[in-house]
Structures are given as C-alpha cells and as structure tokens.
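Dropping a structure here in structure tokens format, bear with me for questions.
Let's turn to chain A:
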Amino acid sequence: MGKYVTRMGDGFKVELTESEINRDIEEGSQEAAKNGQIAPLNQDESLYLLEIFKCPDRSVGVERGKEVVLSYDSGTTKFKRVNVSVSKIQSLQIYERMLGADTLELAHIDYSFKPVKPIVVFEQPILEQALLMTIPPLFYGAMPNLGLYSQPDGPCPNPGDLLPKGKIAEARASYEEQIEHAIKDMVYVGTRMYEAGADGINFDTTAAAGDAEFLATLQAIKILKTKYPEICIQMGMAAEFVLGMHGELYYENVRLAGLYPHKQLELAEKAGVTIFGPTTNIVTNRSLPWNVARAVTFTKACTEMARIPVHACMGMGVGGVPLTLSPPVDALSRASKAMVEISRLDGL
Partner candidate 1 sequence: MQDAIFTRMGDGERISMPVQEMKEELLEGTQDAAKKGRIPELTEEDLQQLFEILAEPGRIVSVPSGKEVVVTDDGCAKIFYSGPADGGAALPISRQNSVLAYERGFAADTVSFGHEDYSFKPAKALIDYEMQTYYTTSLATTVPCFYGSQPNLGLYFRPDGPHPNPADLLPHGRIDEAKAAQEEAAEQLREDMVYVGQKLAEVGCEGINFDTTGSAGDADFHATLMAVAELKEKVPLMSVEVGMSGEFVLGMHGGITFEGKRLAGMYPHEQADAAAAAGADIFGPAVNVNTSRSVAWNLARAVTFVKHVVESSKIPVHPNVGMGVCGVPMCVETPIDCVTRVSKALVLIGKADGL
Partner candidate 2 sequence: MGDAFGMPIAHIMAAGMGGIRTAGDLVAWMQMTRRMKIAEAKRYVADKLGIEVIDLINEDVMYSLRGDLGIGVVTGDPGRASGIIAKCKIAELLEIEINSVNYFKSLL
C-alpha cells in the first residue's frame, strides 16, 4: 500500500498510509467532539480532508471563489523580528503592495497592552500617517497578557506562587485585581488608537492567562463598544479551552473556565466583538491529519452558529499549523485549505 508524506505536529516529516491518515482524521475529530461536546466531522468532510492530505502537490489552495479575508496578528513586528530594517509604515506598505494583504495591523514590538500604554503617544502619529497612505482596513493590535500584571513584572501577587501553597483565596483576589488593571489599560489604548483613526482593535491571544484574562478582555470590549458603537473589534483566542486559573469567574452568567471555542464565541458576540478568532492548539506528537481534523471540528462548531465573521487563528502551533519557527508550506497550505473549505471560515 502506498504511503503519503505528511508531517507531525512539530513539523517533522512522516509517511502514513491511507488507512493511517483515515484513522488519524477520525480520532482527531472524535477527540474534539468529545471534549467540546460538539458534532464530529461527517463522512464527506472526512473524505475531503483525506483527499487534501493525499494530494501529491507541495502546495494546495482553496477552490476558485472560496477565497477568504486574511487578517494578521502582530503585523508590523514580523518585519522587525526578522531584522529587516524598515519602519512600521514601510512594513504596512509591503503587506499591502507586495503580500496582497486584505487587512493590515499596526503593532508595538512588545505586543501587549500594558507596554503600549506608556508609548501610545508614539503609536498615534504612526497610525495617523499610515492611514493616509494605505487602503485596506487598518487594525491596532496587542495582547491582553494578564501575566504582566503579576509580580515580578506587575503590581499583584503572583498566583503562580500562591496556588502551589494552597492560597486559593489570595490567588483569586490577585486575579480580580489584575482584571481591573488590564481593563483600564486595554480601554485606554483602544480609545487612543480609535480616536487616532484606526478601523479596529485586535485583542490577540486572548485568555492566555486563563479565565481572568478572558473576563477582563470581554469587559474592556464591552466598554469600548459602548463608547464607540462603530468600532470593529477582533478577538483572537490563545487556546481552544479557557483555563480555570481562577475558576469562579462569570460573564453574562456563564462560567468562563472550561469554555470551548463555540461557547467562547457566544460570549464574544454578547460583548460586542465584530470578528472572532477561535484557536485550536497543536499536539506536537500527533500527525497533521489528526491535528487538522481536530481544529476543523472545533472551528466548524463555531462557524455554524456564528452571527459574526470567524477568522480562525492559524499561526505557528495553532489551527493545524505545525509548531515550528519555519512552518512548511505543504503543511500550512493544507491547514489553510481544510479550515476554509470544511469549517467554512470567513477569514483567517
């Protein structure tokens, strides 16, 4: 029986037979269905996924007419990270005119709201000028990154120190205090950048620090949306599952700990999010057919019930993209095609 070249979740190549791919697709989908209490992929969808992985071409793409809108997290910092000596505005122009970008995102190299706060006055004139010379919608993006509000970086006791000592009440109190600081910073930065003309604010990698961070972000979004009803808010998640680091936090009477993407989406819609970005993490020691099937299953549950556009997060190590610094094009383009066509994404 012939074998097909694909990859593991860490990006290394692996050869699988058709039945092995089938088995992995089935198991990946079932895993998501069981954890998220959602429907697994149906037979047609599994078969379509199989075909994508059997295709011998290095790169694959969506069918004509099924193209979607691409949004970018941490847009301008990508150029800085690879040490290309261009300014933020120049990198936005490169995105627009050389990479065919549908949307743009301006960002600070330390991609979190807290470090943006003291330099927001430097970001505003850059945004204002970028808006004069670019055409696609321009977001300002940053991460809520609640971790920065606990010691030794921030003012609140570190729950990571308190929890192992059984100091549950103190850890929860710390999280509650952190939420207040984070909301203040997110609303401040969001306000300043929207007032400078941004089309939208992207809250990226939301809930990386668990339920407290998710709550802070939802509340900040609600405040911004009330203040500016026409503001576009994009919220990208950090993981498929909201960690219950606090455990007893609620938004609109829904407990945040343990929520899966389709449930996260419901609360995002209630808070006023315009574009939602679900995330499915990669399991590095499972194959890509397993990982992509799992990601597609979670994401499909979102898009089926969504009233707002869904842009799945598909960066390194999420959404079926291997966890490696240089994602292979064969793997990434298969994840892209599968997520768009089977999950029926609005963007990614």
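Throughout what follows, a residue touches a chain if its C-beta (ideal position, glycine included) is under 8 Å from a C-beta of that chain, and two chains touch if they have at least 3 such contacts; residues count from 1.
Behind the choice of candidates: all candidates are chains of the complex that A comes from, given by their letters.
Small disclaimer: the values here were computed from a predicted structure and weren't measured.
Chain A shares a touch in this complex with candidate 1, selected from 1 or 2. Looking at the complex, you find that chain A touches candidate 1 at residues 80-81, 83, 85-90, 108-110, 115, 118-119, 121-126, 129-130, 151-155, 181.
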